[in-house]
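A single protein chain has been omitted from the complex, and every remaining protein chain is retained in its original position.
Chain IDs A and B follow the sequence of writing; residue 1 opens each chain.
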Amino acid sequence: MKMNGTGVFQAIVRKEMRENLVWAALGLVLMFVVLIGSLPASDNYDRQSAPDVIRIFNITPFAAVIALMIGRAQIVSENRGDKWGFLVHRPVSRSTLFWGKAIGGMALYLGAAGFPTLCIALWLAMPGHVAAPFDWRMTLPAVADLICGLVFYFAGMLTAMRNARWYASRTLGIGAGIICGMVILTQIHTLSMSLAFCAAGICLTAIAARGTFISGGEYAPQSRISRVAVGVSIASGLAVVGYLATVFVMNYLLERPPGGIVLSGPSVRMRYTVSSDGTIVQTLFDEGGSIQVNDIQGNPIEKYKDAIARKTLESGVIEASASIDPDGRRGLGPPNTDGYRSTFDIYSQLESKYSDVYWYYIQNRELIAGYDSTSKRLVGWLGPDGFSAGNSLPANRFHGVAQSYWHGESLIAFTNAVYRVDVAGRRVAKVFTAPAGESILGAAETSNGGMPVLPETPPGFDVIATTKNVYVQSLDGTPQLAVARDPKAEGYGFVSVYKATKAPGEPMFVLYAPEGGSKLNLFAALAMPVQVSQINRDRTVGMHFTLPRPGYQVRPPEMPLCAMTIPMAWTAVFELVANYQLNSRYSIPEMTATWLWPGLMALAIAAFIFAWGRRYAFAPGRLLLWTALGLGLGPLGLALMFSLIDWPAKEKCSTCGRMRVVTREHCEHCSASFPAPAPDGTEIFEL
Amino acid sequence: MNPETPVIETTGLTRYFGNKKAVDGVTMSVPRGSVFAFLGRNGSGKTTTIRLILGLIEPTRGSSRIFGQDSQSLAPEIRARVGYMSETHSLYEWMTVRECGAYQSRFYPRWNEKIFQSIAGHFHLDPRTKAGHLSRGERAGLSLAMTLAPEPELLILDDPALGLDPVARRSLLESMIYVTRGGSRTIFFSSHMLEDVERVADYIAILDRSVLRACCSVETFRSSVRQFVLRYSGTSEPAAHLPILRGLLHVRRARQELRLTIASPDSATLEKLQTLGAASLEEAPISFNEAITGYLGDRGEQGFFLEDTAELESTRGMV
Partner (left out) sequence: MPITISILPGSNVSIYRQIIDQVCAAAFAGRIHDDEPLPSVRALAEDLLINPNTVSRAYSELAREGILESRPGKGMFISKRRQIYSKPERKRRIEQSVTSLVTEGLMLGFTPEEIVEQVTLKTKELGGSR
């Protein structure tokens, strides 16, 4: 008497793991090669950039490939013919068989992709291997990528299992993984959200794969939930392919930007700056450079009509920009510049040019660590009291989170004090202490744009912004200016201080920019005005200007051809969301372009689908659903229908003479049954 | 369950591949306890029918049942009672003989290890050999061992003797007869080995290009397919074109002789035979093999060899 129940499941899992060990081994080798290949080269002559360790742990495409490979291999070896019969003719449910495969395959995948990652992480954690600090949080991108890979795992199973007439339509399921990967790489900043998104993707592709497995590869016999899951997976693949095809056609064949409903800035951008003669000007520029210079009323300035003159527009003007919203830096860029895919919360790299040692401000130590680029070992720590060599941490730490620390500058701001760090000399000097009742929000120094300091270079200054004021002081600490925060710049993200050193009296300006204000809506901020205060010679606040800016707009598609490929559902959603936020209004031609072309296409496709569905005797509910999908999804809906549905053959009805589908027992026109096959007189029946 | 209920029952079972009908309206039932042979030429739809019955693929129309349950939703308990061996003797090639048995045994609540060992031993299978390294006959033996060890009540075999040497075929036959011990176990198998079918089958069903044309006991079939010899003498010769004879399966012509194989000839047909101008008309005994082969072939007057036997004989003189 043999056991059943869990014994069976374990047997299936073990069999799957043993059967596909080869693929896992291949994946393991691949992952090792990739990870070792992306380790920073040991002879790093490029002293300008410290090794970027966290980049190693962004493994999305490789995890995806390994997952796809294993998922596909598990299915492809026994999905058809006698092999399929041997697999499923057993006294277990097909669901059990599927989960046995899935558990085994996921274990193999996580081992193949995860074990090398773990090894590399351990290696990096050991001192002397890389000239950078290691924190286990740096492996979090790999965790998210491994989980994202599971979406590809089930997509691989789905691809191998699907019975689809054209092979390409089988692979469309991978689109779900691609979209998942793209979203977590480019849109999501936190690990928990990434994992949640991946979990949703995994549910989708797992349900689709399981349903397709249970039905033996067919679409029609699956349960409704499975069919929806398969539909969404295939639709994602179609969306990816459609998008790439449109971009390819528009960019390479027709050489026009795709347009579509995109968020785009004006093709000509505008910014405010200070000219060399000490006035505020408006510069218009495009990809080629500045094209026009206006005064703040918008009138072109004669002097700068000449391109050569425009090159010297900002001659002698020095400027420093400090953040005034500590949270504002977050979310400004893609996830790999802030969020868990970057070292944003772990450490900040200090400017280490021309130095043998790479310096990092380690946030949870509140100290600066230096790593020798040759030995790759920690040389020592820089604290408020200066340098202390060796591993032991100095007693005195910096306090408060470093705010407004930009790569390339030597100032670090903390809530109570601002320090200047001289990495070459391994010296730390306090340059500013916050007055009572004020906390420091950010600090910056004037930059030379990477140029060496020459005798004629005007002396720079430091800008420190606190909750109440903005301070400007010379590099040696001599105060130059202290002004209150501009109340009109409530919620703004950055303050910039300009000094026109070549103008008489060296006028200064304090300019507030909305970008980076964490409480402001990102799109709205782009359209908000900048607030500028002119500083009088006696260092009091003088004239105040509120200078408007054109924001971003929604740009309708340029060509009808492109417009027609956009699903109406996308247009409707986008219009609602984007237009509502940006408050932009379309002109009549733009309205037409946005709505007319996709609308006509949607109607045409819906009509076609309706006729086609009638031809193949769709049940009323099914007909309605697909017509609605055709209307809402346009060409995507049409492609989806042809990718999913297997069209039955048709035969002439022996009773009414019209073509009827072979899958239905009763003719859809005359309800006659199919006749038994015609006898030929040789029949011998007894049973 | 009622012992009278057939173990396999199909109703109008139909399957299309694209526009082509592989199985067309097959309605048959397999009685419990019988040895049921499923015959037909290559490509007539036998394997597809078997896969439909087992619920491995979906029918385009119609249905089938095993032990009263619809094939498309067979419960695991039913599958435990059905043994299936495919044409290619599917196995996991990387498993050793021992592992194959061990893996299979996990699935079946009723697994008789003695049967597995005895069949494996009969085929001289080394437990440590990988299944992929076995010869054709050995694979069949292993597959058979795995199929019979759970002591299934219904055995479905798709061309089990394919590619087997005579010794392996014999072992297969022995296993099939062994299975019939106990009386209520059923075997449903497809085969081209007519001699083996004649030995073991109680009933046969014949598929002719996707259509079921016969489903009866072997004796009924033998008594229904009859061969008539018409001899012509003197100057009379058999007509070049025969009138339409209902049930005509096969015609063989010699110089003064016509051999007609006819299925279920009725009195009208027998009368028609009298009108063909033959000097003598007798019924000749026909072997099972010939009867089946005649039945499977194209209906009517067909042949591979030259029709004009006169030409053949005249050239003979020239050699």
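Simple rule for what comes next: a residue touches a chain if its C-beta (ideal position, glycine included) is under 8 Å from a C-beta of that chain, and two chains touch if they have at least 3 such contacts.
Since this is a predicted model, take the numbers as computed values, not measurements.
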- Query: Relative to the complete complex, which of the depicted chains are touched by the chain excluded from display?
  - Reply: B
- Which is it among B:200, B:214 or B:296 that touches the chain not included here? B:200
- Message: Just to verify: which one of B:7, B:35, B:66 or B:119 makes contact with the chain not shown?
- Response: B:35
- Item | Hidden partner interface residues of subunit B, rising order | 35, 170, 173-174, 177-178, 180-181, 194-195, 198-202, 219, 222, 284-289
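By our rule, only the chains that are shown with their structure count from here on.
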- Query: Inside the complex, what are the residues of subunit A that reach subunit B?
  - Reply: 1-4, 7-8, 11, 15, 18-19, 81-86, 88-93, 215-216, 218, 221, 648-649, 662-665, 674, 676-677, 679-687
- Item | Complex interface listing, subunit B residues touching subunit A | 12, 14, 16, 18-19, 24-25, 27-29, 31, 51, 54, 56-58, 60-61, 72, 76-77, 79-80, 82, 84, 86-88, 90-92, 94, 103, 105-111, 203, 210-217, 220-221, 224-225, 246-249, 263-264, 295, 299
